[in-house]
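Pasting a structure here, questions to come.
One protein chain is absent from this view; the other protein chains keep their places.
Naming follows writing order (A, B, C, D and E), and every chain is counted from residue 1.
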Amino acid sequence: MDLPINNLGVVKRNIVRADPAAVDKLARFGVATIHEAMGRVGLMKPYMRPIYPRAAICGTAVTVLLQPGDNWMMHVAAEQLRPGDVVVAACTTDNEDGFFGDLLATSFQARGAKGLIIDAGVRDVTELEKMNFPVFSRAIHAKGTIKATLGSVNIPVVCAGAIVNPGDVVVADADGVVVVPAAIAQQVADAAEKRESFEGEKRAKLAAGVLGLDMYSMRGPLEKAGLKYID
Amino acid sequence: MDLPINNLGVVKRNIVRADPAAVDKLARFGVATIHEAMGRVGLMKPYMRPIYPRAAICGTAVTVLLQPGDNWMMHVAAEQLRPGDVVVAACTTDNEDGFFGDLLATSFQARGAKGLIIDAGVRDVTELEKMNFPVFSRAIHAKGTIKATLGSVNIPVVCAGAIVNPGDVVVADADGVVVVPAAIAQQVADAAEKRESFEGEKRAKLAAGVLGLDMYSMRGPLEKAGLKYID
Amino acid sequence: MDLPINNLGVVKRNIVRADPAAVDKLARFGVATIHEAMGRVGLMKPYMRPIYPRAAICGTAVTVLLQPGDNWMMHVAAEQLRPGDVVVAACTTDNEDGFFGDLLATSFQARGAKGLIIDAGVRDVTELEKMNFPVFSRAIHAKGTIKATLGSVNIPVVCAGAIVNPGDVVVADADGVVVVPAAIAQQVADAAEKRESFEGEKRAKLAAGVLGLDMYSMRGPLEKAGLKYID
Amino acid sequence: MDLPINNLGVVKRNIVRADPAAVDKLARFGVATIHEAMGRVGLMKPYMRPIYPRAAICGTAVTVLLQPGDNWMMHVAAEQLRPGDVVVAACTTDNEDGFFGDLLATSFQARGAKGLIIDAGVRDVTELEKMNFPVFSRAIHAKGTIKATLGSVNIPVVCAGAIVNPGDVVVADADGVVVVPAAIAQQVADAAEKRESFEGEKRAKLAAGVLGLDMYSMRGPLEKAGLKYID
Amino acid sequence: MDLPINNLGVVKRNIVRADPAAVDKLARFGVATIHEAMGRVGLMKPYMRPIYPRAAICGTAVTVLLQPGDNWMMHVAAEQLRPGDVVVAACTTDNEDGFFGDLLATSFQARGAKGLIIDAGVRDVTELEKMNFPVFSRAIHAKGTIKATLGSVNIPVVCAGAIVNPGDVVVADADGVVVVPAAIAQQVADAAEKRESFEGEKRAKLAAGVLGLDMYSMRGPLEKAGLKYID
Partner (left out) sequence: MDLPINNLGVVKRNIVRADPAAVDKLARFGVATIHEAMGRVGLMKPYMRPIYPRAAICGTAVTVLLQPGDNWMMHVAAEQLRPGDVVVAACTTDNEDGFFGDLLATSFQARGAKGLIIDAGVRDVTELEKMNFPVFSRAIHAKGTIKATLGSVNIPVVCAGAIVNPGDVVVADADGVVVVPAAIAQQVADAAEKRESFEGEKRAKLAAGVLGLDMYSMRGPLEKAGLKYID
C-alpha cells in the first residue's frame, strides 16, 4: 500500500500494548516515582493539568494526531479503543479549542477507555467530572471544532513535549503525566517498587527529626564544594 | 451635549437589556451549547476562569472600561446595576491588579447583581466564595488599586477578546464565558434548546457502544478524504 | 573569613526573626489587608498559587537560593529551621522542576516549619495536602532534581519579584503572598488591625444599599474629573 | 435575504471607508501620537509586531474573520480590496499558523493593498520584506493552512483586543497598531497635528536642560501628594 | 553492554546521515515550502527564532539531550560532529539558561558544523553573528551553566515539539525550523522542487490581478458552503 510520507491520514489497527501486568503494577505508583525510576525522563510539560481534582489515569496509549480546530480523528480513534486504553491526543500546531466533550467521553467510556491526555482544550468539564472520566489537558475551552481534515491514529506523536508510541503506558496524577515505553514497562514498574520501598524508612527518620544532611551523608560533599557557615 | 470622541468619561444610564424570558431560558444551557447554537462565536478567551469551583453566571451586562491600577469606575457602575445584571469589566491595557474584592461585591450584591466578569485581577476570593458571589477573571491578585482616572460605564467594550454591548446576555460556567447579543438572545436560546434536545439520544447511542463513525455517517467522507487503515 | 563576593555557598546561622507577637497578630489578617496596610507594596507576583485549596501560611522566613534543577540547598536549609519558620526559596534562573516533595516536607514539618513559598515547581502535591503542609509555588511538576551545586541559605533573595530578607514575615493565602520586613512587622500588624476595624461598618452600609459613590463622597471628584451621564 | 445570526459566511461589499484626506493626514503621525490624540484608546495589544524593521502602514480596513488553521477567507477578502486598503484579520480562536505568505501578498499588492494586520501567524517573511509589503502579526510560523470553513469579510472584528469596523483607519509603526474609527478620522488627525505642534518647543526646552518638573509645573502637585526629599 | 533504560549517559557514534545530495537539494528551498512538501508536518514551534537577521541553516542533525543549567553534553557532542552537521539540542525540562556561546561555536565551527538549533538559551550573540555561526533558539540569556550531569548525544530527542533523530535533515530560516527524516529527504526535496515550480506561474497571474478565487476555482465551493455577499 502506498503510504503517505508524513504518516497523515493513517490509522494503525494492530498495536502492541504494554503487558497488562506491568500496567497494573505501574498504576500503584505516582508519576513522580515512575519518572525517577526511569532516570528522570518521560514527563510531559507541566502545563498539562487535570480538569478536576483527584483525576488519575493509568493505561495503554492509543495516539491521535489532530489538526487545529478539527476533532474528526477523535471519532476514528474511538473505534481503535480497547478496555484499559488511554487516548493521547496531540495537534499539528498549538491550539486550545475544545476538541472533546461529554459525548465523545460517553463513547470512549463505552469502549473501555480510562481517560484522555490531550495537548489542546476540552469542554463539558462539569459533566466529565460527573461521569468520572479523567482528562489532563492544556486548556479548558468551550470552543467547538469541525470535521474536515485528516490526521492520524496510532502513529508516534509528540504530546506536550513527550514522545508517545501507541501501546506505551501513560500514567497521570496530580503531579503531571509520564510516558513509559511499552518495552520497559515491567522494568520501570519494578524499579518504582524498589524506589518506593526505601521511602518509608526515610520518611520515618525524617519525621523523627533526622536531617537529610546526615541521612544522605551530605556534610562532607557540601564542605568539599566550599559551603561556608557564618553567624 | 459635547461627548468625548473616545467614549471615555461617559456613563450611559438607559440601556436596553435583553428580554428577561430569553435570559432565563439561556440560563438553562451550558456555555458550550450556547456558543454552538450561535455558530461557534461569542466566546471570551480561555484564560478567563472561575475563582471558585462551580461558579456560574447568567445575566445582562453592565459594562465597565477601567484604567490600569484604577477601580474608580467600578463604584460608578454599582449605581447602574439592576437585579439580574452582570458586571463586565475590561481595562484599557493588560493589568492583573486586584480591582475588586468583598466590599464591592457586597455593594453589587445589594444591587441585585449576579456576578462579575473581569479581564483583570480580583482579591478576597475566599470571602467571595463564602458570599456566593461568582467571579470569572484573568487573575487573582491582592494588589490594590487607586481612584484617579475616568473610564466609562455602559459603552461597548472588548473583554477577553469578545465584544460586549451593555444589555447583552453573558453566560459563564466551568467551560468559559460566552456573550449573546441582546437582539438575538431568544433566537439563540431556542437554538440551544433544539441542539440540546438532540443530545440525549446521541448520548444513549454512544453509551450503548455505537460509534460516532456510524452515528454521524463519517466512514464515507473519511474514505473519500483518503484515510487508510493499516495493520 | 573570606566570603564569596556573590553570597553563594553561604549559610547564615543567626538571623533576626520578626517579633513572635507581631507574627501572631499578622496571622489574623488576609494578604490583601496586610499589603494595603503597607501602602500597597510587598506582594509577590500573582503566578504564585497554593497547591491545594485553603492553604495558608504565616511565619518567619528562612531563605534559600537554589540553582536550576538542583535542590541541594533545601536540605541545608532544613537544619536552620525553627518552629514558626517558613522556607522561602528562589532560584538563580526561571525553572519549574519539582524541587520539593513529601520527604522534604516531612523533614521541614519535623523541624517546626509552617510551609514553603517557592518560585519554582513542587511535586507529591496529593501527599502534601494530606500532610497539611501548605505550599505556594509557580508550578506543579514531577521533574526531579540533583544535588551538585552550591546556592545559599539565609541571604536576601528575590522571590517572585519580592525582596525577602531572612527573618521577614511571610503571609500567604488564597489572594497571594506578601512579605513584611521584620523591622516593621508590629507597625504593619497594627495598621492592618486599624484598617480592618473600618471594614465592618463599610460592609454593613454597602449591604444596606448605600453606594460607594456616596459613602466615599466620590460624586464631586468624579464630576470635577469630567464624568458625564447620558441617557 | 436570510443572514446568519452570527455574521459568519458573510461578505459585505459596500463599506464606508474613511475620508482619504483624513487618512493621508493621519499617515503623517506616529501611532503613539494618534492614540494620545484619541484620549489613549484604540490600541491593539503590544504582541502585534512588524515582521521586518521599519515596516509601517496607514490605510482603510477591510476586515476578515478567519477560522483556526484556515485561510480561505483571505482569498475572498482579496476581491474586496481597493487601493489604500489594509487587510485586518482576526481569528475565532488563538492560532499562530502561517495564514499568509508571498503569493497572497502578491495578490493583495496587485489590488492596491498597503499591508496586513493579522492576529495570527504569517510566513515567507524574507520575501515579504523584499516585496516591501508590510505586515504586523502576533507570530511568524511556516505552518500552512487549509481552505474548508467559512468566516466573514467586512464584519466588525476584534483584532488583538481592538474593535475594527470595515472602513476604519488603521495605522501601524514600530510602536504598535492603532485603530481610528472612520467617523472621527479627520477630528483625530487634527488633534494629532495640534498635539505634535507643541512637541517641538517642549523638546527644545528639555534638550536645553529644563526639567519636566518645571516645564509641566509638577513641583506643587508632587509636594501636595506628599513627596519627600531626603539626603 | 548494559545500556540505561532511559538512554541517558549514552553517546552514539555511528549515525546514518541523510544523503548529502538530498541535503544539498533541500538547502535550495525555504522552510515553508519543505514543510508543505511533507504534508504540513515536521515544524518546530514558532518560539524558535534566529538570533540574528538572515540566519539560515541546512544540515544533518547531531542531537544532544541536555540537563537544566548544564551544558556538559555540548562538549561531548563536539567530538561527534562532521562537516555539514547541525547540532540539535533539547533539554529534559524548560530552561532558558545560556548553554552556548562563542567558545563552543568556535569549536563547532572548527569541526565543520553549520549551526545550532537549541530549545533553550544562548549568549555571546554579537560574537556569534560576527562569526557567521547561525543559531535558532528559544531565548537569549547570559546565564552560564555548569558541567555536572550526564545527558546524551545522538539519541532521538524532542526539540521544540518536533521529533529529531540523529542524521535527519534540519532546515532553518526566517520562517522557522523544519525536520526532514533522513529516509525521505530525497523524496521531500523532489516534492519541494515540484511545488516551487508551480509558484512562479501563480505569482505572475496574481501580480497581474487575477484573483485566487478564480485561479483556484474557489467560487463554486464557497457558494456551496453558503457564502453570502451583501451590500
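The criterion applied here is as follows: a contact is a pair of C-beta atoms (placed from the backbone, for glycine too) under 8 Å apart; a residue touches a chain by one contact, two chains touch by 3 or more.
Because the structure is a prediction, the values reported are computed rather than measured.
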- Task: List the displayed chains that the omitted chain touches in the full complex.
- Result: B, C, D, E
- Message: Using the touch definition from the top, which of B:9, B:69, B:134 or B:176 touches the missing chain?
- Response: B:69
- Who touches the missing chain here, B:79, B:96 or B:175? B:96
- The listed residue (B:21, B:148 or B:204) that touches the chain absent from the view is B:148
- Note on the structure: subunit E residues touching the chain left out here are 1, 3-4, 9-14, 72, 75-76, 78-79, 96, 98, 101-104, 106-107, 109-111, 121, 123-126, 139-144, 147, 149-150
- Going by the touch rule given at the top, which residues of subunit D touch the chain that is not shown? 30-32, 35-36, 40, 43, 46, 49, 54, 173-176, 178, 199, 202-203, 206-209, 211-213, 216, 218, 221-222, 225-231
- Those residues of subunit B that touch the unshown chain are 67-70, 92-97, 141, 143, 146, 148-149
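Note that in this section only the chains that are shown with their structure count from here on.
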- Message: Tell me the fewest steps from subunit A to subunit D, where a step is a jump to a chain it touches.
- Response: 1
- subunit A and subunit C are the same sequence; what rotation (0 to 180°, nearest 5) superposes their CA atoms? 120
- How many angstrom between the C-alpha centroids of subunit E and subunit B? 41
- Message: Between subunit B and subunit C, what distance separates the C-alpha centroids? Give it in angstrom.
- Response: 32
- Query: subunit B to subunit D: how many Å between their CA centres?
  - Reply: 27
- Contacts with two or more other chains, residues of subunit C listed in rising order: 96, 141, 143, 149
- Message: Which label fits the chain touch graph of this model best, line, ring, star, complete or other?
- Response: other
- In contact, pair by pair, are chains A-B, A-C, A-D, A-E, B-C, B-D, C-E, D-E
